[in-house]
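I am attaching a structure below and will ask some questions about it afterwards.
Only one protein chain is missing; all other protein chains are in place.
Right, subunit A next:
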Amino acid sequence: MMTDPTIPVTEDELHAYVDNELPAERRGDVERWLATHPAEAERVESWRSMAEALHARYDSVVNEPVPPRLDLDQLDRRPRRWIIGAIAASVAAFAVGNATGWVAHGAASSPSLLQNLTGEALDAHRLYVVEVRHPVEVPGEEKAHLQQWLTRRCGRTVQAPELEATGLKLVGGRLLPGPTGPASFLMYESASGERFTVYATKAGIEAAQMRYVAEGNTSALAWAERGVSYVVSGSSDRTRLTQVARLVYDQSERVGG
């Protein structure tokens, strides 16, 4: 079929040209047209580099070994819930490296579970940080009692981390229902009244890399380590939040959960 080179090139044709969907007899017309339309030529060029960037970013996935949970024979036999549990258990190998590696790397596991309990922790944070008279059940002055009580009820060693280094003082804590069992909830406050909370629960996630979430003027960092999931919620200043979470993280490391 003959095409009329005087017909102006359309937007659709430019895309079809880049995606090799243009009829061969029209390609020449488009190329000649582009030669006299530098702005359009530049746009077409940007689509090509966009394609290169996409391939550069994602093509390596094709060469990754296929995880066992995608093995067809296994999929025939087992429903997905079991497999998820097996995966969560198998990422125990998660290791926290040096200072730079602590947030960026590591194996992620069950993001949806971590997401769910981060949602719960944020709800609790928003509910209680506005409380003036009853923000906590047990005040920070009774720290030893608070730790003892939460340890007994949560079935793991609960120690209120020292956050003085970031200017935060323990207001106190309470027991909360978590998605899979009791959760400890500790509140801290700065001299200016800025409040942070530390939510922790055993939720069946062995280990998960640190994730960040922001909702309105509240943000949170969530991770799991040795079977305990932690959510530190507070101001929307990410640097400040990271500083606080870092201290919590370092101390939970020492306590061992």
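Observations, loosely collected:
Everything below uses one rule, namely that contacts are C-beta pairs under 8 Å (C-beta built on N, C-alpha and C of every residue); 3 or more make two chains touch, one makes a residue touch a chain; residues count from 1.
Simple rule for what comes next: contacts and distances are computed from a predicted model.
A single chain of the complex does not appear, and UniProt lists its protein name as "Sigma-70 family RNA polymerase sigma factor", one of "Acyl carrier protein", "Sigma-70 family RNA polymerase sigma factor", "Polyamine-transporting ATPase" or "Spermidine/putrescine ABC transporter substrate-binding protein".
Of the listed residues A:Met210, A:Val232 or A:Val248, the one in contact with the hidden chain in the full complex is A:Met210. Note on the undisplayed chain: of the listed residues A:Asp12, A:Glu31 or A:Glu253, the one touching it is A:Asp12. Contact with the omitted chain, checked across A:Ala24, A:Ala39 or A:Leu72, is made by A:Leu72.
Summary of contacts with the chain left out: across A:Ala39, A:Val61, A:Val130 or A:Ala144, the touching residue is A:Val61.
Looking at subunit A, the residues touching the absent chain are 11-12, 15-16, 19, 21, 43, 46-47, 50-51, 53-59, 61-64, 66-67, 69-70, 72, 75-76, 80, 83, 100, 103-104, 108-112, 115-116, 118-119, 122, 210-215, 220-222, 236, 238, 242.
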